[in-house]
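One protein chain omitted, others in place.
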Amino acid sequence: MILSRMTWREVEDLDRACVVLIPTGALEQHGPHLPLFTDSLIAGAVAEAVEHYLPAEVLLTPTLWLGASAHHLAFAGTLSASFEAFIRSLQSVIESLEPHGFEKFFVVNGHGGNTEPNGLALREIKTRFPNLTVGHVGYFDYSRAVAAEVMEGPIREIRHACEAETSLALHLFPDLVRRDLLRDDGLTANPPIAGLVATFDEVTEEGSFGYATLASAEKGKAIFDAAVDGLTRDVAALARGFQFEGLPPRD
Amino acid sequence: MILSRMTWREVEDLDRACVVLIPTGALEQHGPHLPLFTDSLIAGAVAEAVEHYLPAEVLLTPTLWLGASAHHLAFAGTLSASFEAFIRSLQSVIESLEPHGFEKFFVVNGHGGNTEPNGLALREIKTRFPNLTVGHVGYFDYSRAVAAEVMEGPIREIRHACEAETSLALHLFPDLVRRDLLRDDGLTANPPIAGLVATFDEVTEEGSFGYATLASAEKGKAIFDAAVDGLTRDVAALARGFQFEGLPPRD
Amino acid sequence: MILSRMTWREVEDLDRACVVLIPTGALEQHGPHLPLFTDSLIAGAVAEAVEHYLPAEVLLTPTLWLGASAHHLAFAGTLSASFEAFIRSLQSVIESLEPHGFEKFFVVNGHGGNTEPNGLALREIKTRFPNLTVGHVGYFDYSRAVAAEVMEGPIREIRHACEAETSLALHLFPDLVRRDLLRDDGLTANPPIAGLVATFDEVTEEGSFGYATLASAEKGKAIFDAAVDGLTRDVAALARGFQFEGLPPRD
Amino acid sequence: MILSRMTWREVEDLDRACVVLIPTGALEQHGPHLPLFTDSLIAGAVAEAVEHYLPAEVLLTPTLWLGASAHHLAFAGTLSASFEAFIRSLQSVIESLEPHGFEKFFVVNGHGGNTEPNGLALREIKTRFPNLTVGHVGYFDYSRAVAAEVMEGPIREIRHACEAETSLALHLFPDLVRRDLLRDDGLTANPPIAGLVATFDEVTEEGSFGYATLASAEKGKAIFDAAVDGLTRDVAALARGFQFEGLPPRD
Amino acid sequence: MILSRMTWREVEDLDRACVVLIPTGALEQHGPHLPLFTDSLIAGAVAEAVEHYLPAEVLLTPTLWLGASAHHLAFAGTLSASFEAFIRSLQSVIESLEPHGFEKFFVVNGHGGNTEPNGLALREIKTRFPNLTVGHVGYFDYSRAVAAEVMEGPIREIRHACEAETSLALHLFPDLVRRDLLRDDGLTANPPIAGLVATFDEVTEEGSFGYATLASAEKGKAIFDAAVDGLTRDVAALARGFQFEGLPPRD
Partner (left out) sequence: MILSRMTWREVEDLDRACVVLIPTGALEQHGPHLPLFTDSLIAGAVAEAVEHYLPAEVLLTPTLWLGASAHHLAFAGTLSASFEAFIRSLQSVIESLEPHGFEKFFVVNGHGGNTEPNGLALREIKTRFPNLTVGHVGYFDYSRAVAAEVMEGPIREIRHACEAETSLALHLFPDLVRRDLLRDDGLTANPPIAGLVATFDEVTEEGSFGYATLASAEKGKAIFDAAVDGLTRDVAALARGFQFEGLPPRD
């Protein structure tokens, strides 16, 4: 079910076992070759596919497209929510539906910079509403293994406007990819240092990180399908119910 | 120009005389007959039309769809931003672009409940960035005269899921209108009292206010065109420049 | 009843059907001819007159004189609350009395810049305390028709230190009017643009907007009486009770 | 000079060596015998007297009457600002005048509960504007010695609606004192414990603390005069200038 | 009992009549001769001594060492919490234990700059949790009389890195005192002005205020013992219970 198209009475009549699925994206620079809306488009496409497979179990909200992208603000066109604006927006969605009996909220995220504020938003919600079931995941978390398999460049992880993300774009919205401007980019600390909090103007030349020149629509499809499969499985489990069970004994 | 489809380099190359156009909408109950996204769809449609007529003068952002709708929260499905979340989100858009030299920001609003927080957001921005040119207007402000003319019911103003708004829906997204559920609704204080701050469960039976049964696509087209005309005129004036001039002498 | 002069036991003994009446004003520049306290003096005078006519129905608080006047800060002497300070102050008044059973709160405002934050303050209060009856109105809202009638200049609306406001000052506190410094002032955008959020140093030369040279105490009395009449009527209706009733049928 | 009566041009023309004097009060229960506005009336009267003696050195603002009185909220009629509202309001006054070159701000306080938030407000201001000269004092700080001398009851300190404060009321606004309701009140911990943060419903029976039955207008005059003398001296020193000088040598 | 060393089950089993004792300190400049941690070390030592004497009555938390020290920030090494961070941290401690039935919270403070924010933090807590017993005191409040007696310099009060505080350091952590750098310091306004809010770079030459050259471990022991005695007495009274009793009659 697609919330934006429904009336309030139709929402009123829903089974509260359904999962409110909230995509979070961004509008931020993605190098010279990908559109600013890349993360929002991917997260939205994954969420829509899951809603397509599980229409009765999913209540899909519009994408919270204004992400936490301050580390990209040196590049023109990036729009970044303050953490406060981002967190309060996400929480507002849940706070609006909770009084009507909705109990399961799941965030599917398309932008790495949202992962931490998504965590804070939901942890605070969980503290205030302990009976809710809440969670968040990046689509890229589901695609990690497949991406490592299909990628060919020296980096086999999903980074930023990289081989994987550009492949997704070629699969999902090829008309928005500037193919003539694909480029490999990225800078790393030497010697390497764990946990640096850097901005993208420090770690790239032109905004992307990875080997975009190796992208293909086929790779994109494989990565996308893995994300949809993973999210479908988790949302189905949330909708149908799960138990907490003990760890296996030590031997 | 449509920001979401652009790359950061394309934004970097823009003429800073352009007007950043920011639609604000809502996802809130609109009676039994209109979809929750009504305000966002209308504001977005008006803004897109203006961008279509003035592509070089307008830099159109995605719609800030999570509106200030707490007065509708008694109806299931409504999502309301806290004022803080709404205001900080809108301000974040401007704060992101201002360092890159953009100087003109204009908000076109589709939801009456956003008018006050839009005002606060921009007044605070103007205090911090006095050199910016900022403004906000409801599409309904441009359509007031035409609406009064084409409407037939006892109320000739644009209210909520009413004759006018339902007409707009029939013009812009007829497939989302539940024509079989159109109904007239609305409650008013007796004796009348100015300035009451009421919630929509107090002033309606089923969520709408006005004479939806009188709606037609033709009326909707007239109201829509007036909004597009008015906004096009103002955005063009902003893009091309204006002066402050003295009042006429008293006689 | 005037809250500031009462003891807590006298408040404790009040009938909770009474209306807590809260004037909001400002301390801000009013051109070369009117004192900084103009808005607070007018709002206070209107509220006191209503309390005089309805002593048993009204519980009058002192005037919240520190208004939201950031758009006047370029002129020395203006004191402006941040929106946060203004909103939290007004809400504090209501939050203090609500636990003691007071249920009806009405704000009478003397400063246009307070209208939006008054709205936000009360909407948030209404969300948290849905059983309260709250409202806000500008005294100028009650005087609109009369003002349009008695004013003689090219602008027949109440603006700022204008024909109407200066007339009110001549009626209410003539000793504080610098009659030798009356002047007409005001700048408007050409071409006109709806919804601009401008500061008063942009839209005036010396701080006032309108035709102050046309002011008279007689006009002021007419405008004042209309405000007192309107507010008295609404406060009486609030105190004595009202119902929400359906709209008339469409034909 | 009294700010509220001035025009912006008159403020613009002031000598910046003057001291902006800001009274802070409260609207809170003062037992069965004193009006809710007691603290605001006293602080305002002290400040007005000082302005009377030093008209050229003082720029007097209206009284910030909405104090930090949460510990009195169990008694009907008390209005308490949240700390945030109180602190931001006081800071707003300074932030408004600072850009116009005013450099000296002094708060005279009439309510013990404001002392801590006044301290926080000014310390934060001082951190942000290190070149400002700021300070705050209770009128009671100036009257301590005289009060100890003229008071006759077992407690020789200025507490709440007590012998001293009731005497001030009898001196300054005798018509508002309910003489037939004077009573002694107050509860203390046994065994005594330092630093308890208690509410007034815990430490009084009817809201006052001290021996109000011993009050007299004469005592009130003595206490008032001491406050005015002390504040006049300090404000004069601020206006005329002072130096920081070293401590005396240890021997 | 020392909270940090316990397990959650041991806390679960505690008698709720115990007093949660929370030391607040600072890490701020203390002149050329005392370490930055002076206030935290003293407050911690006092609290530990009291826990030693009353192990069953006290639940001692770790020291909140990040104090409100903005007035010392001109000196390198000072770390100052914003007021918000300080207040919310202290409140977080209480808010965490209150749901588990702990009812008595007492703060022992080692830094004068924390006194006001401690007050605000606890007053706000008391407003939200009226059934709690809360209080705060500076160790120096207990030592005032003894300090006045044993000090020899022209100032007989505990100030900053002064005769008293340096004596405490010589008693408690002599290895951290730079004895070769002891110096007398301090600047005062001439003429004197009450209530100035100054920073320590305005009122000292090298950061200390008082006659450190007169310090001795013996004086420190006397001051320390007085603090421990006073706090032990108050904590015991809190743990064992107290009543609020009426004031003595006026004659």
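Some notes on this structure:
A, B, C, D and E are the chain letters, set down in written order, and residue numbers restart from 1 in every chain.
Note that in this section a contact is a pair of C-beta atoms (placed from the backbone, for glycine too) under 8 Å apart; a residue touches a chain by one contact, two chains touch by 3 or more.
Worth saying up front: this structure is predicted, and the values here are computed from it rather than measured.
Under the touch definition stated at the start, the shown chains contacted by the missing one in the entire complex are A, E. Of E:V19, E:I42 or E:L64, it is E:L64 that touches the chain left out of the display.
Contact with the chain not shown here comes from a single listed residue; of E:T78, E:S143 or E:T166, that residue is E:T78.
Only one residue from A:P55, A:P99, A:P154 or A:P174 touches the chain missing from this view: A:P154.
Although one chain is hidden here, its contacts on chain E can still be listed: residues 3-12, 14, 27, 29-37, 40, 61-62, 64-66, 73, 75-82, 84-85, 88-89, 91-93, 95-97, 99-100, 176, 178, 181, 207. The omitted chain makes contact with chain A at the following residues, 68, 70-71, 73, 83, 106-107, 113, 116-117, 119-120, 122-127, 130, 133-137, 141-142, 153-155, 184-199, 202-203, 205, 210-211, 213-214, 230, 233-234, 237-238, 242-250.
We take it that only the chains that are shown with their structure count from here on.
Between chain C and chain D, the least number of touch steps comes to 1. Averaged Cα coordinates give chain A a centre that lies 48 Å from the centre of chain C. One simple way to say how far apart two chains are is to compare their mean CA positions; for chain A and chain D this gives 55 Å. Listed for chain C are residues 73, each touching two or more other chains.
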